[in-house]
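The structure's right below; bear with me while I get my questions together.
As you look at this complex, bear in mind that one protein chain is not there, while each of the others sits in place.
Naming follows writing order (A, B, C, D and E), and every chain is counted from residue 1.
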Amino acid sequence: MISEAFIPAVASLGSVALTLGLIIFYVSKKFHVEEDPMVTILNDTLPGVNCGACGYPSCGQFAEVLVETKDSSMTCPVGGTDLAEKLGDTLGITMAEPKPITAVVLCQGDNDTARETAEYLGIQDCWAATQTYVGPKQCRYSCVGLGSCIAFCDFGAMRLENGLIIIDKDRCTGCEACIPACPTGVIVMQEKKAERYVIACNSHDKGAATKKACDAGCIACQKCVKVCDDDAIVIENFLAKIIQEKCTSCGKCIEVCPTKVNCILLEEDLKEAKQKKAS
Amino acid sequence: MNEALNIFTRGFVKENPVTKMLLGLCPVLAVTTTAINGLGMGLATTFVLLGSNVVIALASKAIPSTVRIPSFILVIATFVTIVDLLIQAFSPELNQSLGIFIPLIVVNCMILGRAEAFASRNGLWYSIIDAIGMGLGFTFALLLLSIFREVLGAGTIFNIPLVGEDASTILVFALPPGAFAGLGLIIAGLNSLEKKMGDKK
Amino acid sequence: MRPITILTIVGILSASLLAVVEDLTREPIAIAKEQMKRKAIEQIFPFPFDSLRTVTTEQTTFYEAYNQDNAIEGIAVETSTEEGYSGLIEILLGVSPDQKILGYKVLFHRETPGLGDKIDKPKFKEQFKGRTLENTNWKVKKDGGDIDELTAATISSKAVANAVVKGLEFIKEQYPKSSAE
Amino acid sequence: MNELSGLLLVIVSAIFVNNVVFARFLGICPYLGVSRKLDTALGMGFAVTFVMTIATAIGYVLHYGILVPFKIEFMQTIMFILVIASLVQLVEIVLKKVSKSLYNSLGIFLPLITTNCAILGVALIAIQEDYSFVTSVVFAFFSAMGFILAILLFAGIREKLEEADVPKPFKNVPIGFISAAILSLAFMGFSGLVK
Amino acid sequence: MKTFKTGGIHPPESKFTENTPVELMPVPKELAISLNQHLGKPAKPVVKAGSEVKKGELIGEADGFISANVHASTSGKVKSVKPHPHPGGHYAMTVFITPDGQDEWAEGLNTDPVDWHGFSKEDIIGKIKNAGIVGMGGAGFPTNVKLAPPPDKKIDTIILNGAECEPFLTADHRLMLESPEEIVEGLNIITSLFGGEARAYIGIESNKKDAIETLTSHASSKGIEVVSLKTKYPQGAEKQLINAITGRTIEPGELPFDKGCLVQNIATAVAVYEAVCKNKPLVDRVVTVSGLEIGKPKNIRALVGTSFRDISLFCGNLKESTNQIISGGPMMGKAVYTLDVPIIKTTSGMLFINNVGIEKARERTCIRCGKCVDVCPQGLAPWLLANVAQLREFDEIQLLGLANCTECGSCTYVCPSKRELVHWIKYAKALVNNRQKRKSA
């Protein structure tokens, strides 16, 4: 049954395989390069979006540094608590948990509330508009409303509605990519909380000027400062600001605010407040 | 069982080796001038995939990582050579038209990919299903493209004439450019189909 | 050392398996090759034949087809020309014992699809049936001959005619008697 | 002289007329996969050139030194691929140690080359066409040049298309195929150059 | 006739007002004097609401090395100091003055001319600095700084820029016809700062034949050469002007003094003369008011701080169909969004137009015609810059010579696809700047 080709076939392939095996074995010993497999493992665990929120240019870099330093205070905001746990498990240390933060747009000046300047016909981009003049809205602190920031969000958390950017808190990972994208600096980062109050206005104009430019702006009337039992509101440069550490989310400030809509963050609340104002 | 069904079906559209993962493209483009060729190539590849998946699922534990790739390749090459010999023996016409692309099944990255990514990590049963699913998905893509090209380029389907001998067919589709264009169109078509389906859901 | 052993073992196993399969398929492959040839010849002969004899000469290979009574029914000869539009054209030419053409089959060509490749289409091939070296002016109609050229592929048509003539001449050399009859 | 002009024909044929990608359909996966950026495309091209030339040379020696004398030509595929796979692995190991920078630029392509059918294909074609040793090596090298030409042109086009307003369903891969189709259409102009 | 080497265009000249003598505009009811009328840091206000001021009195003090003094343009009472729209498009701190109607100069200012030949260099520069003189050709670079280059830079060529290459504008043209003596004296003062070797030129485009003649006759005896320049935009741009007259090329990253040159606008020369010889601060300037939508196009001499509204009323009011008002020329100017903006020291023109083009112009895709490359005087590839800006690849765009673009607008002018090329370039500059700021912060 054994054919005449059997012996040469087996012998030749066997010997070629053996030779090559030997060579590879020898060479891989001789040219061995040490590499930390941990980096690869961590890299696989990380989200891989390279957003830079951790302070490193890429997830890979983050992994490398983390393996090297085993610095438990390094955090990846995007991955959140789950990821911190996983990373900690892999490395055998307890990682600090990133505080969940979210972007907040400090402006309520949409197409209905903010008054217009001259019509803008240049390149439809917030930077291009502000580089040309104050922008299509009279308030020069406002969200310009041309949506330049949207493209910078890797998580699809931003959308433009009626000339104003809305941030979807559930999607926002706090990666901060949108902040440098905005020419008026109207986006800030805040801790994610179930209920949170923020003065959503960015205008440092005096009250009268603000009022002239926008129905929703903070006119620095001091009412909220007076009503707040926790001293959580201060007025700086004609703009009220809530000190998050002190704020107990009592909601009194909303009640007294004459422009009614400028203290809200939760999106549902925002709609409610608008209805309230309308009624 | 559900899991098995899932493994089996994903090779067709969602993870189709050709249109989605872009693996094993050379035979796809080269041999799809007629539907029969496409079918033959698809089935031959499926056979190799099945064989190698089975062997590798069984033997992967015994193979150390340094020589994993050469060993896998040896297994695959063995099956390819077997297929080659069988085709030569039992379908010499197919052998003639598939030509060099039969030995080249060895380097069809789909097969090594499956061996690496699936068979070496999963049990025998799932590996078999995966092989059949992927193989048929591959065959499906080949068939789609080859029918497209045969109808437009030669005016026949499975060698059965659709138009008269003198009618002008669009010859380009029988030639290399037609292969590229045809596959491009099919992928674009599947893309928009998928999007439409997604929109509906 | 384990990796090397394993690789070698895999190699040896593969080789053994292959050797066995090769052994098993050697016969069928040889038969299949023979059959391919026979099929090709069957295609150009309008009749069934019983056995086939292959003759290899210095210039080319030809085949004699015999019926049950061991009488020659047809001769098939491989002939070729370099004068196609894209060079080489190989055909298998079948003639009857009285050296009339029975038909031919194109074995190899690189002519333009849609133009020159029509030399393998029945419509063009039909006209060769029954022709002999003597009863035909082997030029294309354009040049005053008898062969209907393909539109826009005169060169391919001429080339085929040339190859056919070459084949016929060869057969005439091999079987000087039968043509004299 | 005749030898030389024969080689010249092999070269022209390998680069233009029977371009591995456009006419022979070999190495399409890396052609599509590694052609997003010019730099990486070039890296892939160099890696392919290196492996293709050496693999064809070794293949030639194996074929005429072992397979033919022992009448085991059916072992061709398995022998060749074993050689290619090992070769690739060797190159990778050595590169990693010897030149980190070269490894970084070429390294990621090397594993891909094992399953690049152009390598095996060219080695097999060289045997099929009965080329001499020198011709085989020249053929392999210039086939690789043909591959580089193809992948460079393609990468250039794809980089340009990044900026283009391509309809959604055609983005990326499909438009890549359409471009490849037009490229191979254009390369058909070379047909008949080598009879 | 001389001209610069690369690029350039020739848009329709539309100089409607070239034969209209300069008319003096009366003091308006209110003046809004911006404290940011120059390149560099805005001036610090030194008056408060309620202060009484005389004409020419300091109201804003130069704040830093590159900054300039600002003076009251008329006598009256300071109404308020607050941010106000600026012709640059943004807000700037602005001093509002309610004129008392006397238009009374403060003590010792605007005296009869004295001979400057005895003054020391420091004196002259000091007077120029005190007078708050800035480049009136457009950029508003403080003149005293420009006139005192680092000691290692030898200035051998001084050029007065009378090109006025922008369509519509005729302010410099009229000034050259009406005040040739002052111009020549101003130039002499400037030249004297650089010793005897410096050559002085006045470059004028060939479409202002009368100005060339007038100045030639006034300058002939004084070692000043009047150069006739081909009428081609942007002949008046500093780098192009230097190239046309001296053949030298200011390389990217260089300033004119690196090639021994100094360029000053015609009006700046007059201001220098007045500051040095008459002790007159820069409080007014000649402005061309033109365009098809203004009742009576004119050249006017107006006080710094006069609002666009007042000027439009003075010039026969604007038509209903006006849809754009431009501060400056049509090639480099800025569209203003309110008539409240005041003119500043660098406002050379004011156009009232009905730009039908902008209504329907939408950017189309580049057809790679290469026209923008042909006309770019700086030898850039505007289409590429715009493409890269659109892709937001700001590292890449800097390597393509972003900083060399003078924003002359020639590329946008010629583009058949109506692409906003300069705007994309400006956009990229804004973002690159911002990034650098963030990086250094």
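Structure notes:
Assume a residue touches a chain if its C-beta (ideal position, glycine included) is under 8 Å from a C-beta of that chain, and two chains touch if they have at least 3 such contacts.
By definition in this document, contacts and distances are computed from a predicted model.
The listed options are "Segregation and condensation protein A", "Ion-translocating oxidoreductase complex subunit D", "Cobalt ECF transporter T component CbiQ" or "Sarcosine oxidase subunit delta", and the UniProt record of the chain not shown names that protein "Ion-translocating oxidoreductase complex subunit D".
Across the whole complex, the hidden chain's contacts among the shown chains comprise A, B, C, D, E.
Only one residue from E:90, E:153, E:199 or E:334 touches the chain missing from this view: E:334. Within the complete assembly, residues 9, 11-12, 89, 167, 251-255, 309, 312, 317-318, 320, 322-326, 328, 330-339, 351, 353, 355, 357-359, 361-362, 364-371, 373, 381, 383-384, 396, 398-401, 403, 407, 409, 412-418, 420, 422-423, 426 of subunit E touch the chain that is not shown. For subunit C, the residues touching the chain absent from view are 85-86, 112-115, 151-155. Although one chain is not shown, part of subunit A still touches it, namely residues 117-123, 128, 132-133.
Everything that follows uses one rule, which is that only the chains that are shown with their structure count from here on.
Any chain bridging subunit A and subunit D, meaning touching each of them, is among B, C, E; the list is complete. Chain pair with the most C-beta contact pairs: B-D.
The chain with its CA mean position farthest from that of subunit E is C. For this pair, subunit A with subunit B, the centres built from the Cα atoms lie 43 Å apart. Taking each chain's centre as the average of its CA atoms, subunit B and subunit D sit 21 Å apart. Multi-chain contact residues of subunit A, defined as those touching 2 or more other chains: 5, 9, 12-13, 16-17, 20-21, 24-25, 28. Shared interface positions of subunit B, defined as residues touching 2 or more other chains, are 66-67, 70, 74, 77-78, 81, 85, 175. Contact between chains, as defined at the top, is found for A-B, A-C, A-D, A-E, B-C, B-D, C-D, D-E. By the touch criterion stated above, subunit C contacts subunit A in their complex at residues 1, 3-4, 7-8, 10-12, 14-16, 18-20, 22-23, 26.
Across the interface of their complex, subunit A is touched by residues 85, 89-91, 334-338, 358-359, 363, 420, 423-424, 426-427, 430-431, 434-435, 438 of subunit E. Across the complex, subunit A meets subunit C through its residues 1, 3, 5-6, 9-10, 12-14, 16-18, 20-22, 24-25.
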